[in-house]
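Certain chains of the assembly are absent from this excerpt, and the rest are unmoved.
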Amino acid sequence: MSIITLTTDFGTDSPYVAAMKGVVLSINPGATLVDVTHAIPPQDVRHAAVVLDDVTGRFPADTIHVAVIDPGVGTDRAMLYARIRRQQYVAPDNGVLSRLARRHAPERVIRLKNPKYWLNPISKTFHGRDIMAPVAAHLSLGVDPAELGPVCEAIGQLEWAEPRRSADRIDGVVLEIDSFGNLITNITADMLGGRPTDHRACVVCSIYETYGVYSVYAQVPGGSFIALIDSSDRLELAIVGDNAARRLGITVGMPVTVAWE
Amino acid sequence: MSIITLTTDFGTDSPYVAAMKGVVLSINPGATLVDVTHAIPPQDVRHAAVVLDDVTGRFPADTIHVAVIDPGVGTDRAMLYARIRRQQYVAPDNGVLSRLARRHAPERVIRLKNPKYWLNPISKTFHGRDIMAPVAAHLSLGVDPAELGPVCEAIGQLEWAEPRRSADRIDGVVLEIDSFGNLITNITADMLGGRPTDHRACVVCSIYETYGVYSVYAQVPGGSFIALIDSSDRLELAIVGDNAARRLGITVGMPVTVAWE
């Protein structure tokens, strides 16, 4: 597998991403490089964890995903190779893989300890370029992950609020805000299964409420605040043709409730 | 032809683009993916239509161009395969191909109806990922467009203001604003042919005017407001070394006149 994706908090404009690509191509000139995003807010490990969980499953099995959101660079935080849900990951052990690993037990976790597959020398502040990029490139050439270091028993966890269901309501949170300003929640279509999604369902976030769960933006007029099921089967809140997060002042982590009378 | 380009309104930072690339590479790991732009203003079909017309002709014949500006996603709007001017397009039938098709009769238009070449299941809000990306990937593997669905008689049109010429003037509009803030008009070098381009030509936009049509920014001092012929043979208005659109408050659609006394 010679596809390598990159997810970082370097900023879309940063030439540091190209430094990593140069390192990869110096080891494997035939690698296919794909940017997932470089716009993770600086050091926002949780945001990156959600993006990796959302997107990486769309790639061919065994694609190598490198995630460099690494506020602990240069400390003794571990770096990991992990195979989860048939994809391969190279990342610091700071919880960035914890959302992926929440429902899919990692098939294999290795701690990166073998400097044979790193640049030499390595810097103390850019392990994305000096360790993670070359490790990914070597993996893409067929190096056995067992060569990279010892087996690791567990990966670092972050707390992920799980929605709570009761007879007449589901309580969740805003999990992420997409580039259109839509509010993606941690409430899934599955959880709504068997319950009414018509006007009897009242969806509330902050001081805003809407009735019914739609499937298509175009079902309602522009400017309407609506709830719908997004393309990853999660409950989403949106203003049709507008940026709901900015307009309503809603941020990640705010509570979202679906209630039935 | 295994080159596939992507044009969307997802925003440069959006990981949704990577989801589409993952889908393409899952079907054709050898595809070459090129981003045209992901910074089309949200749902601005006209802007995307101009970009596709400007840029896609530079690619090798039969490159596959996927355009996902799709405010009608989930409605019964059609999705199309079209071959226009020796390039292939996959896009919603909302006018995004209408500027390309204005002077170049489409060689072939197919309505995407055959779910064999789509993901299964498909979402209701992300047909770029679930229908257009896989269709493009299958085309890149050699699938005959006739497999994708029935022939379509006509593609959706938008109104495009054409410049009006008279004995002593040409009336056009600002067609787009480029990333330097230069004002690109719909008046072409051809229309100026045989007319004076020296100080006798007066070019007016909003309350600003300039005399003469130049060929090179560096012919005049920094800060000058000038008219020149751009790299696509269109009349352009610019402030040398500055952002004319922002500085002068000019937006797409505003009239531009070239007049001779």
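Letters A and B mark the chains as written, and numbering starts fresh at 1 in each.
In this text, a residue touches a chain if its C-beta (ideal position, glycine included) is under 8 Å from a C-beta of that chain, and two chains touch if they have at least 3 such contacts.
Nothing here was measured: the structure is a model prediction, and the numbers come from that model.
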Assembly copy number, counted for this structure file with 2 shown: 3
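Keep this in mind: only the chains that are shown with their structure count from here on.
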Length of the line joining the C-alpha centres of chain A and chain B, rounded to whole Å: 31
Contact set on chain B toward chain A in their complex: 10-16, 18-19, 21-23, 25-26, 29, 33, 42-43, 71-75, 123-126, 129-130
Complex interface listing, chain A residues touching chain B: 3, 5, 7, 12, 32, 34-39, 51, 54-60, 63, 178-180, 215-219, 228-233, 241
